[in-house]
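Only one protein chain is missing from this complex, and each of the others stays in its spot.
Chain IDs A and B follow the sequence of writing; residue 1 opens each chain.
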Amino acid sequence: MAKSIDVSDLDIYYGDFLAVQGVNMTIRARSVTAFIGPSGCGKSTYLRSLNRMHEVIPGARVEGKIVVDGQDLYGNGVDPVAVRRQIGMVFQRPNPFPTMSIYDNVLAGNRLNAKKMKKSEADTIVERSLKGANLWGEVKDRLGKPGMGLSGGQQQRLCIARAIAVEPEVLLMDEPCSALDPISTSAIEDLIHELKSQYTIVIVTHNMQQAARVSDETGFFNLKGAGQPGHLVEFNPTEKVFANPDNEATEAYISGRFG
Amino acid sequence: MTTLEKNPTPVREDMPLSGPRLPAYAPLLAVVAAIAVGGALALVLGAGVVAAAFLAIVAFVVLLPLWSRIVEGKRSAVDRLVAALVWVALLAAIVPLVSLIWTVVSKGAPALSADFFTYSMRSVFGDAQGGIYHALIGTVLVTIAATIISVPIGIFTAIYLVEYGTGSRLARSITFLVDVMTGIPSIVAGLFAYALFVLFFGPGVRMGFGGSVALSLLMIPVVVRSTEEMLKLVPGELREAAYALGVPKWRTITKVVLPTAMSGIVTGVTLAIARVIGETAPLLIIAGKTDSVNFNLFDERMATLPVFIYYSYTQPGLPASAGHERAWGAALVLIAIVMILNVLARVIGKAFAPKTGR
Partner (left out) sequence: MPSTDTVKAPPPDREPAVKKRSTERPGDRIFRGTAVGAATVILVALAGVAIFLTVEGLPGLTAEPDAMSGQASFAGYALRLVYGTLLAAVIALVVATPLSIGMALVISHYAPRRLATPLGYVVDLLAAVPSVVYGLWGILFLGPRMGDLFRWLEENLGFIPLFAGPAAGSGRTIFTAGLVLAIMVLPIITAICREIFAQTPKLHEEAALALGATRWEMVRMAVFPYARSGMVSATMLGLGRALGETMAVAMVLAASGTGFVTLNLISTQNPNTIAANIAREFPEATGTSVNVLIASGLVLFVITFAVNFAARAIVARSGKKMNR
């Protein structure tokens, strides 16, 4: 599994408002790609367009192409439900389903597709996913307890387990650590390192150190000006972006001179 | 998914994003087909328009998911089934409303004339010109009296709950009792007013003011609730700003808190009036029925619009059609009043809302 993503000339609109303009990039398979940039530059919007989650907001639409595995995500006849099934997502704030147990939370996605799962099969998926999310040891004795009873960091790892339980090709993470304490953050970062051997991971972060620590390639988004659409300023290997960026704006942002 | 079941850690090479999907015009096509099916079945069975519509709806709810099941699979089919069902539910709720308003307007409009508003029913026999003057007067007087009773009590209670009583035992029991009052059936409110007035005036008492008391019982909880909501919306910083200037609490409330919440309170009161002005049951019990104009709230029976409608229908006189026509006419007038009050409430709420930064 794990696929690369080719994005060409992507514009994202909310109604008539152009939020993100002219993005071109190739996200490599089995690597971690990070997006950084000041607030409101459209990096989260862009991330959400990669699995058609931005369509949840009424009036949102895109122009351009996002090609995964030879198929345009926005092509005719493409089902957004199928897209999201293949491209999983982890959100800024952990969002386990409050009425479900840990066990049921992990299986939530699988149950949508295979209504009748054998108990042993389900157990296998739960164990594999929780182990994949480095959570198995902490929760294996209380799988029947509600997911909301876990700590914030554990909840976020539960959400990652839920996302990888359906074996997606790509995993999108929208500032997954911004609501977490440093210890939980470091646990998630370790997890990202492990997951990239199997998944294509795209992560949006406000934290430049985090981008430097976890990612192989980094994209810097910025606004052209107040009220102007966001755009991709630079997209390069992470070491290059942080050591010797091509663009002055990138360097200014990274050295903390603005944003 | 089948590959997954065979092999727990598969390396999937294919990534199907586009299954077979119904075209975007599929629901529309299904609607057309369903109408055709419904119409055809109705023709064959010799049923009427209502039955045809019903059959068409059933056909739609069956056809679209079935088509989707064949083309798109089970999950999409269920999704489309539910979508079809919720829209049908909406339709099922709107049809009676449209029918009701259409019936009232079409049957009530012929009854309306200048005389209809200026004549009472005193000494009106048969299909002679009668009117709702006496009932309008009664409704206006009873409602005004009810408003005069309820609004001060309601607003001051809300002030107590929000500004003074937070957390106290009295406040908690008042909140509970207001909840209880919200649930009082209107007929019970009428019985209460009757039972109360019997103590002073003896059995068989009827007077307009009794109706006001009964309506107040229904109106107070509405006023309290809406005022409470509005007062709670006033930011605490506003109060603190006033206190910091050395303004006493009661002046803070009257000069800062109430003006800020005023538009919401007026909206709430208007909606409360709209709610009780159409109440029939309590007035039937305590205000009673008369054919004559009565300006005195405290003496004798008083006609009101809803009660007039009820009696014009149940005791239409001869010929019955004349009474029924008056009932529809009065119903149209009553609905118009209620709708105007509702629109007014919204306009007030919009126009006088405190200007926030947004």
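Quick note on the criterion: contacts are C-beta pairs under 8 Å (C-beta built on N, C-alpha and C of every residue); 3 or more make two chains touch, one makes a residue touch a chain.
Keep in mind it's a predicted model, so treat the numbers as computed, not measured.
Undergrad: Can you list the shown chains that the omitted chain is in contact with?
TA: A, B
Undergrad: With the full complex in mind, choose from B:V178, B:V222 or B:A242 the residue touching the hidden chain.
TA: B:V178
Undergrad: Looking at the full complex, which residue from B:G264, B:G288 or B:G317 touches the chain that isn't shown here?
TA: In the complete complex, the chain left out is touched by residue B:G288.
Undergrad: Could you tell me which of A:V56, A:I183 or A:A226 touches the chain that is not displayed?
TA: Checking each option in A:V56, A:I183 or A:A226, the one touching the absent chain turns out to be A:V56.
Undergrad: Which of B:I159, B:V256 or B:A272 sits in contact with the chain that's absent?
TA: Only one of B:I159, B:V256 or B:A272 touches the chain omitted from view, namely B:I159.
Undergrad: Spell out the interface residues on chain B facing the chain that's missing from view.
TA: Here the touching residues of chain B are 50, 75-76, 78-79, 82-83, 85-90, 92-94, 96-97, 99-100, 103-104, 107, 152-157, 159-161, 163-165, 167-171, 173-174, 177-189, 191-192, 194-196, 198-199, 203-204, 217, 220, 224, 248-251, 253-254, 274-275, 277-281, 284-285, 288-289, 306, 309-310, 313-314, 324, 327-328, 331, 334-335, 338-339, 342.
Undergrad: Tell me, which residues in chain A touch the chain that this view leaves out?
TA: Residues in contact with the chain left out: 51, 53, 56, 58, 81-86, 88-89, 91, 93, 95-100, 108-109, 112-113, 148, 159, 162-163, 166.
To be clear about the criterion, only the chains that are shown with their structure count from here on.
Undergrad: With touch defined as at the start, can you tell me which chain A residues reach chain B in the complex?
TA: 1, 3, 68-69, 71, 73, 75-79, 81-83, 86, 112-114, 121, 124, 128, 167, 169
Undergrad: Hey, which residues of chain B end up touching chain A in the complex?
TA: Against chain A, the touching part of chain B is residues 1, 4-5, 8, 10-12, 14-21, 75.
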